[in-house]
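Sharing a structure here in structure tokens format.
A single protein chain has been removed from this complex, and every other one stays in its place.
Up next is chain A:
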């Protein structure tokens, strides 16, 4: 069913002669697939190869100590959430989020159908929360599972907890769609929450069909979220710098050892004993 032939190299070749090969580009770029997930609809979904799009997200928990209002069973008020990494609206990609809490909670399976994708609760215990992302049908039929450990107590146990300073644990991740469907790509290619690489020339996408409209009242982004001043910043620059420095160091060592090795090889040697 799927005509997956070309390697990325061919794409570079195709980009130059545009005129003649514009008709050829399409077949090599598109893959007609009949994955099992589409079998219910029995519709051929046209997917775009070699254009992987990703949605950077941040998910985590913010926990406040309740101080005077704290009781044995409810000492902290915490919120678990999923947000766009730059606080963009995720609802274009994410249809709903299911938070699976500890079974000691009432209705431990919490479903959030619209942004902001978060759950606030009161409790005393730390546990692992399972966060499942469900995407719109044109994006992906499969769900994505993430896990986050709820932390209520700060690392340094110096003195009583401050009600003003919450314990914030966030994780950065990216949701990758390696071969998005044409419809999905058309819909989100200009969306701020989605990172789309440079699209190859000659790619004809259908006109976007909007998904179920959101509530008009609420915006889906978290730029004005009440907790947003606790959100952490995730900048890849620091990490890249560190990695580049490390790579340089390692490469320098490789050079040194390489030299040593060749010197040892280069010296005239006796006939080697057998064995």
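FYI, a contact is a pair of C-beta atoms (placed from the backbone, for glycine too) under 8 Å apart; a residue touches a chain by one contact, two chains touch by 3 or more; residues count from 1.
Going forward, contacts and distances are computed from a predicted model.
Q: Unshown chain, UniProt name, "Histidine-containing phosphotransfer protein", "DNA methyltransferase 1-associated protein", "Guanine nucleotide-binding protein subunit gamma" or "Metaxin-2"?
A: The chain we cannot see is recorded in UniProt as "DNA methyltransferase 1-associated protein".
Q: Pick out the residues on chain A that sit against the missing chain.
A: Within chain A, the residues that touch the unshown chain are 35, 37, 54, 56, 135, 139-142, 144, 146, 172-179, 234-236, 238-240, 242-247, 249-251, 253-273.
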